[in-house]
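Heads up, one of the protein chains got dropped from this complex, but the rest are sitting where they should.
Should a chain be cited, it is by its letter among A and B, assigned in written order, with residues numbered from 1 in that chain.
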Amino acid sequence: MKSGSARYLQVSVFAAATVAVQLTAQVSGKAYFLTQLTMTAYATLVVVGLSLLMGYAGQISLGHAGFFALGGYTAAALTTWDLGPRRGQAIVAALARLHVLVLRPDPYGADVLTVHPWAAFACAVALTAAVAFVIGIPVLKLTGHYLAMATLGIGTILYSVALGTPSLGAADGISGVPPFQLVPGLQIGGSPSIRVQNYYLAWALVALSMLLLLNLIHSRVGRALRAIHAAEDAASAMGIDTARFKLRTFVLSAVLAAVAGVFSTHFNGGIGPSEASIMKSVKYLAIVAVGGMGSLWGSLTASAVLNFLSLRGYFGSFDDAVFGGILILVMLFSPDGILELDLRAALRSLLRKPRPTGES
Amino acid sequence: MTALLEVSGVSKRFGGLQAVKAVSFRVEKGTIKAVIGPNGAGKTTLFNIVSGFLAPDAGTIAFRGEPVQGSPPHRVSARGLARTFQHIKLFARMSALENVMVGRHVRSRAGFVAGMLHLPFTWSEEREVRARSLDLLDFLGIASLADAEATSLSYGQQRAVELARALASEPEMLLLDEPAAGLNMRETADLAQLIRRIRERGVTVLIVEHDMSLVMSISDEVIVLSYGEKIADGDPRSVQRDADVIRVYLGEEDA
Partner (left out) sequence: MFAELFFQYLVAGLTYGAIYAIVAIGFNIIYNTTGIINFAQGEFVMLGGMTAVTLHERLRLPLPAAIAGAVLVTIGVGALIEVTFIRWLEKPSVLRMIVITIGVSILVREAALLLWGQDVRTLPYFTGDEVSSLSLLGARISPQVLWTLGTCAVAVAFLSAFFKFTMLGREMRACASNRDAAALCGLPTRNLVTLSFVLSAGIGALAGCVVCPITYTQYNVGTGLAIKGFTVAILGGLGDSVASIAAGLILGVVESFSVWVLPTAYKDAISISILLAILFLRPSGLFGAKGSR
């Protein structure tokens, strides 16, 4: 089918681009860029999920960083909390019998009994999906600024919990998170020797997610989502259970963020409360806005560029201000994203004498 | 014998306004029934209640013998009752074909997982949905407009797309909310012909309409609403001659 092959072509081009970037970095002696590029990939995963939610389901989320943190913290906690002292307890014994626990040396050399990263990953995803499902039901009934503030509130609660809970490391977060051995030979971790491997694993994850999301958009569900966004009443009359579709999209985007959180945490060896902050959520939002809500490739490109520059410290101490400014500029001039920017129309509206307007 | 649609004692008030008052009627399978009445008579409210957008304060609605009052619109639609809207609600930024394909939502089943993984059964399902939707556009004579962005079409063409979209779910019953609004005489005559062809395909039609010529030419039965109450119910000729109906439309003769 025509659109099908276009999709695979796009993803292939994208894959080729990632290879090209890596080789360029290698050749130009800037191999250390790969670390920021890997972190950029994980941030991009959050962004494309958010883009789907905002562009297709038409739901704003000002708290998406919270889901990233939920995934990351769950994985971090489970893979660093020492269950050794509790060996005697029934639940620990049960987990051991399920081969879910590993005995490994911690950074200080002592042996700790922690959860296997794969099990932690499963827990993180399941927990985030459950949380997103439960809060999604009431939240998605809201609209406009109520929805925005509710998602802002969710994100802030998650931030407060992360910041204020001693067993989650409070302000310092959790560190000493071990690398994640996916399969023998492939490992998510921050050691320079596996930098190239991690770069490709991260961007492969992005490519895979793009493929899945593109498939979704071009499927019956994608049509239903676009219909909901265009005219919710009419969509409902067509037999589309709008609440259920919005909820599932919300959960999907939350899970993507959580997966990014898990892998990112293993890559960085830790996580802190700032990953759940409002500012992080605003950054994701600004990037989706620039790339065009609902344009997955646009959001991906915007994310790759902006996140990389930010991580390399390009914006210096003005990082927050830059993203705040970007958000304002995009919202003022081109709410449909920078690719949809009609510069002339924007300038015209700026220079035209404003006349009394009605209620906004 | 149970009628396809049975409305019994349905009432609805909005604050101080009794929009619909104890309205009852039946629609037999394979017929075309029209609901007429002056503005504000409660016709659209009645439609919204039957299609699930509003819940009645009292009364029942039975479709194919099963109660549907209070069901949300998507469930009513899944039961086989499709509708169009008075103010056309096509999906913007989607082509005419895609609009109709959405209409086929209840006759397809690919969900999130199947969609993401592009499972094999979705390939044939998508082909089928696409083919059926094109057929419907063809049935309505606008197959050439398939790839045009839906809201860029002319009013009459948009109406046709909306009709195709409603038919895509292969409904047993179609609710048409003022389908002739904004159409000229020629287009209205075409619409009449179209509705007859829809009936020939086995679809029962309930239509709200102001255009008397359309109503009289195609309806098997007509009911008249006034201030939320049913004041007449019968074949078009006798309704036309009904004294109450005349009074409601033309006003009292001045003494």
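The rule we apply is simple: a residue touches a chain if its C-beta (ideal position, glycine included) is under 8 Å from a C-beta of that chain, and two chains touch if they have at least 3 such contacts.
Computed from a prediction, not measured in an experiment: that's the story for all the values here.
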Here the chain that is not shown touches A
So which of A:Gly29, A:Gly144 or A:Pro184 would be touching the chain we can't see? A:Gly144
Where A:Thr156, A:Asn198, A:Ser236 or A:Thr301 are the choices, the one touching the absent chain is A:Thr156
Per the definition of touch given earlier, which of A:Pro85, A:Pro192 or A:Gly325 contacts the omitted chain? A:Gly325
Chain A residues touching the chain left out here are 60, 62, 138-139, 141-146, 148-150, 152-154, 156-157, 160-161, 163-165, 170, 278-279, 282, 285-286, 289, 318, 320-321, 323-325, 327-328, 331-332, 335, 349-350, 354, 356-360
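The rule is short, and it goes like this: only the chains that are shown with their structure count from here on.
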In whole angstrom, how far does the Cα centroid of chain A sit from the Cα centroid of chain B? 43
Under the definition above, what is the set of chain B residues touching chain A in their complex? 51, 53, 72-74, 77-78, 82-83, 85, 89-94, 98, 101-103, 105-106, 108-112, 114-118, 122-123, 125-126, 129, 165, 169
Which chain A residues qualify as touching chain B in the complex? 1, 4, 212-213, 215-216, 219-224, 226-227, 230-231, 233-242, 248, 252
